[in-house]
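All protein chains of the complex are present and in place, except for one that has been dropped.
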Amino acid sequence: MTTITILIVGVLFSTSVYLILQRNIIPILFGFSLLNHAANIFLLAVSGDPTGKKAPIVTLLGESYVDPLPQALLLTAIVIGFGVTAYLIVLLYRIYLSHSSTNIEDIYND
Amino acid sequence: MAIESLLLIAVFLPLFIAPVVGFFARSLSLNVAWIGIGTAITSASLIGRIIKLTKGLPFVISYNWVPAFDLQLSFLVDGLSLFFGLVITCIGAFVLFYARFYMSLKDENGRFFAYLMLFMFAMLGTVFSNHLLLTFLFWELTGVASFLLIGFLYNKPESQKGSLMALIVTGTTGLVMLLGILLAKSVFGTYDLSLLIAQRDSLVVVGALPTAVMALMLVGAFGKSAQFPFHFWLPNAMAAPTPVSSYLHSAAMVKLGIFLTARLFPIFSHNPYWGDIIVTVGFITMLIGAVYSILSHDLKAILAYTTVSQLGFLMGVYGLGHMQLLEHDFFHILNHVFYKASLFMVAGIVIHIVGTKDIRKMGGLFRIAPFAGMATLFACMAMAGLPGTMGFISKELMLETLLHNAQSHGGIAWVWVGTIIMSAICLFATSLRFFKTLFMGTVPLDLKDSLHAPGLWIQLPPLVLASCLIIFGLNPELLGHALAGLTVSGMHAIKMSHLALWHGLTTPFLLSLTISGLGVGLYTLFERKHWQMEIPKQLRFDTAFNNGLEGLATLSKRLHSWLRLDQSQDYLGIVISYIVLMSSGFILYYLPLSTIRFDWIRLEHIPATVIGFVICVFSIAVVTQKKWTTRLIALSVVGFFISFYFVIYRAPDLALTQMLIESVSLILMLLLLSKIPKGMAIKEEASVYTGAKKRVVLLISVLSGFVMMIVLWFLLSDPPATKLGDYFIDKTNSLAGGSNAVNTVVVDFRGFDTMGEISVLVIATLGILGLLMRWQGPTEESK
Amino acid sequence: MTNWIVLPTILPLLLGSILLVWRTPSVQRRWASALTFIGLIAVSKCLLWKTLSEKILILPMGGWKAPFGIFLSLDTLGAIMVTLALGVSLAALVYGFAQQSIEDEHPMRIPLIFFLVAGINLSFTTGDFFNLFVAFEIMLISSYSILTLEIKEKDVRHALPYLAINLIGSALFLCAGGIFYALFGSLNFADIAQLSAGYANDPRLIVASLMLVLIFGLKAGFFPLYYWMPNSYPSLPTPLAAIFAGLLTKVGIYVIIRIFVTVLPHTLLAPHQFILILAVPTMIIGILSALTQRTIRGVLCFNLVSHIGFMMVGIGILTEQSIAASIFYMMHHVLVIASLFLITGVVYRISGTDELESGGNIWKKAPWVGVLFLVQALALTGIPPLSGFWGKAMILQSAIEGSHWILVGSIVIASVLTLLSMIRIWFAFFWRDNPSTTLNLEGTGWKWMSLSAFALVLCTLVIGFAANPYIRLAQQASSSLFDRDLTINKVLSSPDIKSQSVHSESNGGHH
Partner (left out) sequence: MIDTRVKSPILAFFIRYIFFFITIFAVYIFLKGHNAPGGGFIAGIIFAISLVILNMALSADEMKQILHYDPLQIATTGLFIAYGTAIAPVFFGYPFMLHKMIHLHVPLLGNLHVGTPVLLDFGVFLVVVGVTTKMTFTFSHSSDSDINTLAQDESGLSNTNEEPVVAPTNEQATTE
């Protein structure tokens, strides 16, 4: 189980970094979106192997539940990430409007 | 009054007068100088009074200032500081008097005189301070004040150049000195000078660290006193108005290095390198200054180089450490103070008369400025070391000591004898030239019409100062009486009585005669060649300094662009690569990779494996697909499958949230893409990397995934600690009143995070609004 | 009383939201915001005074027992930083009032400043790793918004580097939070401090701590992580640039001090060595870049970067004295850099340019601006007894005592080059007759602007000339940072208010 998570994290980080290093603002946006996912899964993985555990809706004490804290932290992180991504999208739009291009080289040599 | 208050008033009076001077300059115009003169005389007389009261015994006054940094406002009153205090204030009075008649500024008198007062304060502070840090403090203040004064005529390029050079050289050497001081604290355990001097016999000054302390502090002294290789700033500082030159370069600031060396002498003279360093530097400086002075043709530059030479001489006195020389150090210093101050004042007058600085275009001024001529005559005699002046006695003493030294030590000591003889010859020729060219002969034709006689008053200060040279030169005992009581602990008690005008037909005297003869010869030689020789370009340190500055600018520009700091589009790649490379370095270095435990995929993991596979495949598709639309679809598939993966991780809240957020993000991304024309998308596909660059990007991205994988792997090798989570599961019903532990954590256990989170959302909206409403702010004020 | 330490965070948040409702800029609105800041400064002074006797003030959020709830904790260092942040923001705010007429004021500017200050203050007061992340996000999203709020059309692109870099930083921060939770099962600083003592040689902790250096180095501006900074700051309006330059990088430094001195064990040497190694290029390359700049703000930005290196030296050496030195240097640097940016704004206002090539004439026409600039330039260089001297001397002293000669040399070189770069500005704008530049000295706006810059200059002068109490303060802050057991005990032994309240509630219900 953890092996799969680890692999997902690795792939997501690699693809996101590759996209962020592109020369166009749209792939960069996609890259940051993937980077968010990558960090989120990393944080979630910290709660350990969920196999054989229950979701943290506690009806009976003494049973084995997954750790609720990483989930709660992640909830906050996802929402914050959403706010920032929304801002990033609009910023990229403004940059596109100001330079009429989505190419990083064009934008910075404008 | 008690000595404490006398001293404090004497030192701080100029500081308090400085703003007063600035304030009254508007109404009083140049007459504001009288306030300054009054101040200087008051300080001088207070110092005189202190001399009487202390009777030559050292005296320390201390107040706490910054005890947290061991800094006290501590002053040491002893022969050395009192002597320098007297010189500073007395010469200050003369200079102010001279400036009163010299300056002709319209609205900046206040500034000028205020700077001078500040300068006087800084120098008084330096010489009286008993605490090394305090010394440094005032030391830097003199640097700043001299920067302001050298650059006073700020719109001239040479003023800027000269002031920058002075500030950088004295500032840098000052910083080095600070290092020495801080090191001294950690080596000797105190900043207190009087304490150090008192313990000089028990202090261990031999060894690497004490020698480093000594060397670092001497660098400060060398910088301030324009010793080789820092000598070049002094001639360039001549851009200042002449009263400043006369104050800076004759009397006071450049002597601070000498002062410091004298202060340190009792502490460090036992160090085997003390003499070597100082004598070498001092005598090289002396020779360079003398040679350059004869090769210069700018009136003030000539004087500056003779100053450099003389400073080397004075420095060398402390290096030789010969008791007879040291006993008369005040005599040497005063000699220089008198003749150099008066010569500078004369130079100012002359430049004012003729309107040029080139000595080769001058001549025959005696009739126009007879008093200045007299002053020059006396001063040049002293500079040349002719009998009857203080300069003669000073030089004789030096020659005698050096010969003595050479006879007993041999070897390199003879080189120093040669050095002093050569410099004396050059100085002799320069003095001869100075007086002859300026005041003898006829007035050059092209100057005849523009000449106008200087006032009587302005000629008075140089004449008085120059007369002292003769008076004390003929009656050295007089000076001895005057300076009686200025005992310097660890160095000497003043015994000038045995100084005599005539020592008989000794070797030094014969040498003096030879020097005079050779000096005349040198002069004649140069006169024949019409003074056409210049200082060789490759030996001009000031051009080297300026080239160095330019080189620094070029170097930094190259470095700046080599590091691609000027390329905004490259920041991201550089920073990410750096982070990734560093992290992988750490991991390879620190994490024992062999201990990784592999967790095999079992049957119950099949759903997770499928979802994971989809996530991986589609995230790779985001990279590899060509069309933006396809990429976006792939991206949202990844997003939605991640919410399924959250389900596997038993996180229903997260799954729901992720799904919903993914939808809203998708809407926003679609909105963005809908606003960008399709043609743009196709065109932009061409702008991806090729070749080596692509491989580097690939490497960095793969490495980044690898790093995070390894880190996570390591974390999960041991079962993770879940202290907080266990508590939350335990208490969610009883204390937080809800069975959904995730929700209770979010709103109750860690509700504060949620408050922050919604604030972030609102602020992000504000940011978006700000972006979508283009601000047309007031253009000229928007910065 | 313990609730007071949330005031510097919650009050700006509250006022920021109120100003979103009270939208139209007016004189009353300005007064309200200025008075709030003044009130907050008074509060933070009280808090600072209280931390001196009580060492550390704690507030368990929601009454939860440590380490389970979020804890706010304020020690002397935090209180100093809060006070500085509020002071600088107030000066910048008043400067903005003088600079802009009410009609020209952007209605969102003041609310966003409040949100930014809230984020900064929360970073200084929080005692919880994840809450620090939230605080950072509040601070960052406000700073992005401020950056693009009044930006010029073509400058929008300069927001992207800043945003992108910080997005990466945030993602890594999140991962680091995960690592810490996985290692210790806790997020509370005091709790981690207690637990981490047994992890001193754990390779995972070493790697995590090195990653933290990189993450917060991004914020603080370590070499080469500062690449985003020099383009972003100059596109801001002056008062906002002053807040950014003065405070945002210092938050990074603060967090590094907090985490590496109070949370992680001192036996963990690798991160400190790493910081020391990075300090040298930060100082040297930063200041060399300053020499290439053509605008005052460019020069100041790179000076800022370079001087971060000084603080890094103090942190890397890690003795009580060196941390005190860094803290004092930070206090000085916040004020000096902020005031220099404000003075630059005045210069821009009266000469219409901040390009070194086209400036001039100010010394003749407006000498007071020159005096302000010169004093701050010398303070920045570290001419005694101005504020920069004490910090630098203290850092040098620690470096000398630790025999770090390369660092000592770098500090000296950086100081000299700082002087050179500032003198370049001085020559270009003050000591030059430039017939093509005409100064616009009409109106009183620039005088009021200079006045608020002067207020900050006055603060640095006080810190410089009456350095003793401030050095003592820094030393006290440092010594309470090193007194880890006290902090740990105080936080972990805090009463369980929540269960008490729940029990009293249920008891009350029965009777």
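Residue numbering begins at 1 within each chain, and the chains themselves are lettered A, B and C in the order written.
Going forward, contacts are C-beta pairs under 8 Å (C-beta built on N, C-alpha and C of every residue); 3 or more make two chains touch, one makes a residue touch a chain.
This one's a predicted model, so the numbers in the text were calculated from it and none came from an experiment.
J.: As a test of the contact rule: which chains in view would the missing one touch?
T.: So, spelled out: the chain left out of view touches A, B, C.
J.: Determine which one of B:Asp192, B:Glu327, B:Glu396 or B:Asp748 touches the chain that has been left out.
T.: B:Asp748
J.: List the residues of chain C that touch the chain left out of this view.
T.: 2-3, 6, 10, 13-14, 17, 20-21, 23, 25, 59-63, 103-104, 106-108, 497-498, 501-502, 505
J.: In terms of residues, what is the contact footprint of the unshown chain on chain B?
T.: Counting over the whole complex, chain B touches the hidden chain at residues 628-629, 652-653, 656-657, 660-661, 663-664, 667-668, 670-675, 677-678, 681, 736-740, 743-744, 746-748, 751-752, 754-755, 758-759, 761-762, 764-766, 768-769, 771-778.
J.: Identify the residues of chain A touching the omitted chain, counting contacts across the whole complex.
T.: 55, 57, 75, 79, 83, 86, 89-90, 93-94, 97, 100
Convention: only the chains that are shown with their structure count from here on.
J.: When A-B is set beside A-C, which has more C-beta pairs in contact?
T.: A-B
J.: Rounded to the nearest whole Å, what is the centre-to-centre distance of chain A and chain C, using the mean of the C-alpha atoms as each centre?
T.: From the centre of chain A to the centre of chain C is 28 Å.
J.: Quick one: report the Å distance separating chain A from chain B, using the average Cα coordinate of each chain.
T.: 50
J.: Multi-chain contacts in chain A: which residues touch at least two other chains?
T.: As it turns out, chain A has residues touching two or more other chains at 20, 38, 40, 42, 45-46, 69-70, 73, 76, 80, 83-84, 87, 91-92, 94, 107-108.
J.: Identify all positions of chain C at which a residue touches two or more other chains, and write them in rising order.
T.: As it turns out, chain C has residues touching two or more other chains at 130, 134, 137, 141, 144-145, 148, 153, 156-157, 164, 168, 172, 175, 178-179, 181-182.
J.: Under the definition above, what is the set of chain B residues touching chain C in their complex?
T.: Touching chain C from chain B are residues 64-69, 111, 133, 136-137, 140-141, 143-144, 151, 154-155, 159-160, 164, 167-168, 171-172, 175-176, 178-179, 182-183, 185-186, 549, 552-553, 555-557, 559-560, 563, 565-566, 568, 571-572, 574-576, 578-579, 582-583, 586-587, 590-592, 708, 711, 714-716, 720-725, 727-728, 731, 734-735, 748-753, 756-757, 759-760, 762-764, 766-767, 769-771, 774-775, 777-778, 780-783.
J.: Please name which positions on chain C make contact with chain A in the complex.
T.: Per the stated touch rule, the residues are 130, 133-134, 137, 140-141, 144-145, 148, 153-154, 156-157, 159-160, 163-164, 167-168, 170-172, 174-175, 177-179, 181-182.
J.: Show which residues of chain B lie in contact with chain A when the two form their complex.
T.: 567-569, 572-573, 576, 580, 598-602, 604-605, 608-609, 612, 615-616, 619-620, 622-623, 628, 631-632, 635, 638-639, 642, 645-646, 648-654, 657-658, 661, 664-665, 668-669, 671-673, 675-676, 680-681, 684, 687-689, 697-698, 700-702, 704-709, 712-713, 715-716, 719-720, 722, 724-726, 728-730, 732-733, 739-742, 745-746, 749-750, 753-754, 756-758, 760-761, 763-765, 767-768, 771-772
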